[in-house]
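Scroll down for the structure; my scribbles are underneath it.
Excerpt of the complex: some chains, original placement.
Every chain is named by a letter (A, B and C) in the order it is written, and numbering of its residues begins at 1.
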Amino acid sequence: NRNNSSSSSAGATTNAPQTVSIGVADAASPYWKTYQDLAKSKYNVTIKLVNFTDYSQPNPALSQGQTDLNEFQHIQYLANYNVTSHDDLQPIGATAVYPLPLYSTKYKAASSIPDGSAVAIPNDAVNEARGLLVLQSAKLITLKDGGNAFSTVSDIETHKVDVTALDASQTAGALQAGSVAAAIVNQNYATQAKLAKTDAIFKDDPSSASAAPYVNVFVAQKKDITNPLYLKLAALYHTASVEKGVETQNNGTAVFRTTSAADLQKELATVESQAKAAASK
Amino acid sequence: MDFFLSNIDVFVTAIWQTLFMVFVSMVVAGIIGLALGIALYITRPGNLLSNRTVFTVLNVIVNIIRPIPFVIFITAINPLTTKVVGTTIGPSAAAFALSLAASFAVSRIVEQSLVGIEPGVIEAARAVGAGPWRIIVTILIPEGLGPLILGYSFIFVGIVDMSAQAGIIGGGGLGDFAVAYGSQRYNWPVVYITVATIVVLVQLGQFLGNYLARKALRR
Amino acid sequence: MTSTSTAPALVRLEHVSKAYDTPGGRRVAVDDVSLEVREGEILGVIGYSGAGKSTLVRLINALELPTGGRVFVGKDELTALPERRLREVRQGIGMIFQQFNLFRSRTVAGNVGYPLRVAGLGRAERDARVAQLLDFVGLLDRAYSYPEQLSGGQKQRVGIARALATNPRLLLADEATSALDPETTADVLALLRRVNRDLGVTVVVITHEMDAIRSIADRVVVMDQGKVVEEGEVYDVFSKPSTAAAARFVQSVLQDRPPKETIARLRQSHEGRLVTIQVAEIKGFIGVVSGVFASQGVDTELVFGGISEIQERAIGALTYELVGDDGKVDAALTALTDKGITWTEEH
């Protein structure tokens, strides 16, 4: 793997066969197949996907050069990682922003959810704070100091509903089993759980500026931010066939972003300084 | 550290959740697993109520359920969980899932503990006219008590370990806390403190187990 | 005692066989045995190691099911009863195991009390009975010891107490005194005799200690290679064993016949002919014998042998040195034979 990594960074100019490994958390999504085929035919690059079920793993693996790139997180998560682990991974390409909707099969609006009902949110660091912010916008809870990208359930100040954090893949199931009145469901799970689009009763606005930290990105080691092959591979994501796959996956809710690498890196720096400030508070 | 302190209430709750889940599972799985394990043991060919059919069926059932990954198991039993607990999320639901899953593991441990019992003592009990039920309660369990207690200590640790996966369905607990507030946030002090707490909990359990086993084995 | 000879059978085995399938082939432990144990008797079972004695008694309480034949206890055909009926039958049968089979998880008192619990006795009654039994076997002070803290003989005594606990009507004692010193053995045998006489308990004793048979059994069964080769009143089997196996057993207990080396040694200090005379039930037996020799002018000296009692009848053999004219000695011996007295000359 280490060898692959160095050879790929060196030989970006030629069409000699190469292997690039990408750490992901959703290797099962069909669009990755499309992506792999494309990389092969266009650049003669074999994409090796390394699927991690735990978010804590892909960044260290990338940092140690065990993968060449990864694509599973948004800037917000990356910033948190860099700060807490004293690392310096960098985004090299944007993919999309996924709205994080609140679903309910029983109630038509957030306001009609009865007091004291149970609401599920994802429990992983990537989605928990964001889910809480969504609930706050929906006026179901308020967070200490208005909340931030690092809020946890213990930062809930007042609440109209009882919030339970579950594995991201379980919130849809909990909703369908009737265990909760409403649930924050990541779009990919919502699609797979066949939740109706109309059941999304509230979501944050993916196109707003406040959504900037939630742009998902391809991430590389700092030394690779100019690697042309990696940049090409990041761009490859926005091929129509891949985007179509992603849309199917997310029921058409993904908002694609093509923010430049430099802008992404700037955004990262901003969020990182916020994170440092939050941590030292 | 600050982060840990600011979440100390969650941590305390997590301790209670773990204690709750582990306690419930130990009791429920302890009983169901004991029954199932004894059934496996006595129906084993050549034993007290040897019955190849029942043995094979039980054996296959245990073998089907045990290897199902816990994440999937939890989801698969959702309908049952709803019926029994009323909800599929939270510590109670997690305790239910844990109890069921652990029952099958316990059954194997029980079976294994009983297998070493000298057939002669069972014969002595049969000779005085004791029925299978009485033999189970008054002979099998006491005679296998040493290994049984060590086996339950083993399962205790296993359940604590499994309870770390309770977070999947919002069961909380220390394991989930260590992951959600610790490793996923790359916050190692939280991980250390939490793991240390788990370890202390387990040590207490295991020491109790060892102590009881020593009493039972009288050495 | 003789009353038992006409008593009805409490246990009846009809052509019973038990074979074990082993990797090395089928091994017949009990081979077509038909046998009765009469109500109220003490039946001794003897035979070489591996003859099938333990297997035989295990068939009687159905711990083992025969591969052929039928077993009756009282009116019940064990071989036809379902397991739960068997349990009732077993409650009336006490068993002392050759290997003790004590419950390791129970104290001495717990072991002895177990059959009482199974029989449904209340706590107080149980404790009283356990104390009484432990007192009898001399282990009252060990009531709260565990089996592994006991000596071999102590374990065996616990096994005995346990088997007697419920006052069974049939007692199967498999080598019940093998680990006991002579005095304790005598006590246990006396107890078996007593429960037999006073409570009418039928007893089957397996033993290789012929002394035990001699002192308490009414009838004896000799087993060899899974078969019953001899069966009869103890006195008859002892005085006139009809099979080689039985003869060797009898010899071991009476020890009234001098072994070869003894004869060789006797020869060195005694010049006369050595003749062993079997003790017979003749009034004034020794007087008769002495008279015969005296009348022929043969000098006698007793050099070996003994007289003991079986079922209250004298039995034994005496080895005499006979000094005198060869013709006279022969004449005297012929006279003995005429009187129905058996003798053998030691060469």
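As a convention for this text, a residue touches a chain if its C-beta (ideal position, glycine included) is under 8 Å from a C-beta of that chain, and two chains touch if they have at least 3 such contacts.
Keep in mind that this is a model prediction, so the values were computed, not measured.
Novice: Only one of each chain type is drawn here, so how many copies of each does the whole complex have?
Specialist: Per chain kind, the total copies in the file amount to A x1, B x2, C x2.
The rule is simple: only the chains that are shown with their structure count from here on.
Novice: Per-chain Cα mean versus the mean over all protein Cα atoms: which chain has them closest together?
Specialist: Smallest offset from the overall C-alpha mean is found for B.
Novice: Please state which pair of chains has more C-beta contact pairs than any other pair.
Specialist: Answer by contact count: the chains A-B.
Novice: Farthest chain from chain A, comparing Cα centres?
Specialist: The chain lying farthest from chain A is C.
Novice: Between chain A and chain C, what is the gap in Å from one C-alpha centre to the other?
Specialist: Chain A and chain C have C-alpha centres separated by 88 Å.
Novice: Just how far, in Å, is the C-alpha centre of chain B from the one of chain A?
Specialist: Averaging C-alpha atoms per chain gives centres 36 Å apart.
Novice: Among the residues of chain A, pick out those that touch two or more other chains and give their numbers.
Specialist: There are none in chain A.
Novice: Touching at least two other chains at once: which residues of chain B meet that condition?
Specialist: none
Novice: Please output the residues of chain A touching chain B within their complex, sorted ascending.
Specialist: Listed in rising order, the residues of chain A that touch chain B are 54-56, 80-81, 84-85, 118, 120, 123-125, 128, 152-154, 164-167, 169-170, 173-174, 177-180, 279, 281.
Novice: In the complex of these two chains, what residues of chain B are touching chain C?
Specialist: Residues in contact with chain C: 118, 120-121, 123-131, 134, 138-139, 142-143, 145, 216, 218.
Novice: If we count contacts the way the header does, which residues on chain B are in touch with chain A in the complex?
Specialist: 2-3, 6-7, 9-10, 71, 75, 78-79, 81-82, 87-90, 93, 167-170, 176, 179-181, 183-187
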